[in-house]
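One protein chain omitted, others in place.
Take a look at chain A:
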């Protein structure tokens, strides 16, 4: 089959870091992907990434980067920070902390009025045509600011009707607002649920504010969990897709989250996102100050793996800010300050957005076709060998970032059943100080991907390549600008061949660090 050559730049200026000329060049040189295996399993045609989802659910999630791992390579989202107030206190959150260079939930650079937010959405949607989702995630709780949240939805649903609306809440006020949420056709709601046992909850939530009273300790946690479960059931009854976010806090709720997973699954949650605790003393949070550690990469993966049964697990969450803009791995919020947005003369062009998105769909389909074709070459493979591969990418599902420019690596698990996205590791270090030396930089990256057998890059210099080799990580640039999953499968096939021929000896890799500390959206 011939590879499609798609010029996304012909319609709009994507400016999302994908070098389209380079892609086209590479595609032209590419000899076509997997012309063998004509008798493989039945093709699922249009279902790029659909997997075993029901068609009506796939329709809801397919362009939502926070609900579909596959979509997050292609589609962008934005959050507007219209909801500063909160109704609970969490030990991993400190509302006094306000660093413009920090990227994590609960942090924003400036809050917006609903009117400013609506203007910003139009400005971003016109600049980034693959931006399909508008979320309200704080920096407090959207439902502790119901007037501002729903006013924003009202304005946007009028001016940009093609944009999906979603919100993320702690759930305390959710039962009071489910009907309003349904009325705005919000079909994605995320609830942060860290426990279903008030004794565990008392260690995470010092207090809640509910019905004009501050509750503390176990009593507070019991009210919170009751309201969360009630809200989840009400959403499910109305057919609203619900994602559950859980923060993994080692020693407090790590084992308990298996029970949380069962509880939310039985109440109809669609997707479970277990995230690592972000905790550093400089954040001034209770957990940061008392030395509560976050999980290691392998601890997180083991918990995610153990919860992965009938319920989908989300592993591509970037724990982004409440004013983030762009693809999940990037943050373009600095381009869209209130000052800049108010000065923009925005014309919302629905047709050109649609045209651009149809090209994204073609590219996406080509990615899925390439993966499927490559997978057929693994048919009948019986090996138990599993390896992790880190990938430097700027998006679009391709190996298209230079090693030295990567601010994160996407992690794929390669096995006889194919390539599976299992996480990502951020490696940006600029705010940590003292890491300017190239040697230190490489050391930090190696710590972040130490559990990986190989790292795929578009390009890499001789020095970092040698450092990686010394750490036992194969630096691979032969898949530059190719599709990630296709390349992962091809590498794995070669890896197995090399084990059989005795060229390499397969060994277990160690654990890796999840980056903590401040972040600059460079």
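Here is the rule we go by: a contact is a pair of C-beta atoms (placed from the backbone, for glycine too) under 8 Å apart; a residue touches a chain by one contact, two chains touch by 3 or more; residues count from 1.
Heads up, the rule we're going with is that contacts and distances are computed from a predicted model.
Asks: I want to check something: the complex is missing a chain, and I'd like its UniProt protein name from "TRAP transporter small permease protein", "Elongation factor P", "Quinoprotein dehydrogenase-associated SoxYZ-like carrier" or "Ferredoxin".
Replies: So the chain that does not appear here would be "Ferredoxin", according to UniProt.
Asks: Which of these, A:80, A:112, A:144 or A:370, touches the one chain of the complex that we don't see?
Replies: A:144
Asks: Decide which residue listed in A:95, A:218 or A:386 touches the omitted chain of the complex.
Replies: A:95
Asks: When the complex is taken as a whole, what residues of chain A touch the one chain not shown?
Replies: Output for chain A: 84-87, 89, 95-96, 98, 111, 139-140, 144-145, 209, 212-214.
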